[in-house]
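Sending over a structure as structure tokens; questions will come in a sec.
Not every chain is included here, but those present sit where they belong.
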Amino acid sequence: MRLRYIPPRMPGTTSQSAGRSLLACEGMSKAEIESILDAAEKYRAMIDRREQSDLLRGKTVVNAFFEHSTRTRTSFEMAAKRLGAMAVNFDPGLSSTAKGETLADTVRTLDAMGVDSMVVRHASGGSAAFVARHVRATVVNAGDGRHEHPTQALLDAMTIRRALGTVEKKRVAIVGDVLHSRVARSNVHTLRALGAEVVLVGPRSMAPTDLKSAISSKIFNDLREGIAGADVIMTLRIQLERHARAQFPGGGEYARLFGITPARLEWAKKDGKVLVMHPGPCNRGVEVSREMLNDERCLMLEQVANGVAVRMAVLARACGAEQ
Amino acid sequence: MRLRYIPPRMPGTTSQSAGRSLLACEGMSKAEIESILDAAEKYRAMIDRREQSDLLRGKTVVNAFFEHSTRTRTSFEMAAKRLGAMAVNFDPGLSSTAKGETLADTVRTLDAMGVDSMVVRHASGGSAAFVARHVRATVVNAGDGRHEHPTQALLDAMTIRRALGTVEKKRVAIVGDVLHSRVARSNVHTLRALGAEVVLVGPRSMAPTDLKSAISSKIFNDLREGIAGADVIMTLRIQLERHARAQFPGGGEYARLFGITPARLEWAKKDGKVLVMHPGPCNRGVEVSREMLNDERCLMLEQVANGVAVRMAVLARACGAEQ
């Protein structure tokens, strides 16, 4: 029993949930990923028809965001509500952690309230797994430091599959700060499991070529070379506020070297039939040009729409209520 | 198609909602207003009986308040929940806009999550209409700068109609900072459409007489003159924190010149049978005297109660689910 201090003499305490946690994409099999994507397709149709289900009635999903992200939290909240779960937002910024409580104690307390799945975002890599070791609820990693952001990679895979029919054998160029990005990391694992060819592209400080062996992906420091032959260009958010001047020359310089524009899509394919993705929020005119954002090859909003569907599938799985 | 970057090749994306936005009272017909008020009467009875409906089951209503207002947001949240909608509070203060995302991108992202109606409050006039041009969801204006606050005017009209049987031919004196007030502006349009006679009363800096031609309402800078013959005195909140000393002499001076007291109601009608309203929150003893607030002719809490009912009617309409 993980939750050590609920005494065993107390009968009737919550039994371990029948659901499955989602902590990382690393190690997920192709079959496992595809089963989530197949469920997500069904949920996407449910969203489009504006239907609500009672699948998770009686289940409690808590959004425990120790790092702010209104966008992702809202997506998970909508997913939980559309499946009929009780969705509770726990905002630890205002809570006991401010009173010196440890992370382990905070999540154990929440857990004891009768939670089925806990959606955790935290600034430290490994924190989702840490939480999972301390609670009986299942844990869904909504981004832990520079480690992983599994639902983002799953919604990206779903978006590619819907647009191109399959992910297999497609060439995907991930462009940006690939060294520090949890989105990149989760996508490399997911796309590879699904049989895609993944290449990484970015400035030398963000895409060191010695990363190559570690993740056995091709690394390019030149955009033109990197995206040649790509079916999909997956751009990453540049966190302008985080990068020191020494390492990174600012948005304008980045845009000049790595910004995606309609004209540059011809570097990938002569006919320009290339899909462009971005996890959002986008620095307009930096990672992707304004013109590109309004181009139908840019799938940003499709990614958002698929995000709710993927999270419905992941939460149903995490609550042990798959159909 | 407004939402330009959901590519048309993607089938199954959300179709334009069948509902109707509510961006302004200006231009609404008497019939349109009365149909909302009639529906609101039905919902008021539902609230009083503590019934909940499934009318909006499957629909998502997002409160996107880019300017804080717990009171109005709570009223909309209660309205959405009583009709069975999924009510989601999106707090952009903590969100992507802080990361440099534009308003258009933020609301497009929300929209792509599967929203039926977006309740928008924003500090800039015209922002509700701006949002409506960028999303497929319908938009309900919950106050945009100095422009309009339509649900406030509708709940005020409902309150007068319930108290006096009709709005038609009633004389309504709006007292306060009529120049800068979105509440005044929405009320002038609504009350006129319903056949009331509207006069504006306030200090010269807040009710310049050259406003008269612009809005073709009578303007008074003297309270006694302005409220003579009034059936209803609609006071406005004085934003003490916003007014520079030069323009405005402070709460005490305002109360002396424009504060409403039981004794002053006889300036309106000899028998004192006059209704007093205030949109809240009230500076006690400034716009309305403490004694007046406890008088049964003061309808402040009736306004609040009708507010939830009017918002139920407006959200049902906005979600295309009118009965």
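The chains carry the letters A and B, assigned in the order they are written, with residues numbered from 1 in each.
In the analysis below, a residue touches a chain if its C-beta (ideal position, glycine included) is under 8 Å from a C-beta of that chain, and two chains touch if they have at least 3 such contacts.
Every value quoted in this text rests on a predicted model; they were computed, and no experiment measured them.
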With 2 chains placed, the number the full structure-file assembly comprises: 3
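The rule is short, and it goes like this: only the chains that are shown with their structure count from here on.
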Chain A on chain B, rotation in degrees - Cα superposition, rounded to nearest 5: 120
Distance from chain B to chain A - Cα centre to Cα centre, in angstrom: 39
In the complex, chain A residues that touch chain B: 44-45, 47-48, 50-52, 68-71, 74-75, 77-78, 81-82, 162-163, 240-241, 280-284, 293-302, 304-305, 307-308
Contact footprint of chain A on chain B as seen in their complex: 3-10, 12-14, 57-60, 62, 86, 88, 90-92, 94-96, 99-102, 105-106, 108-114, 116
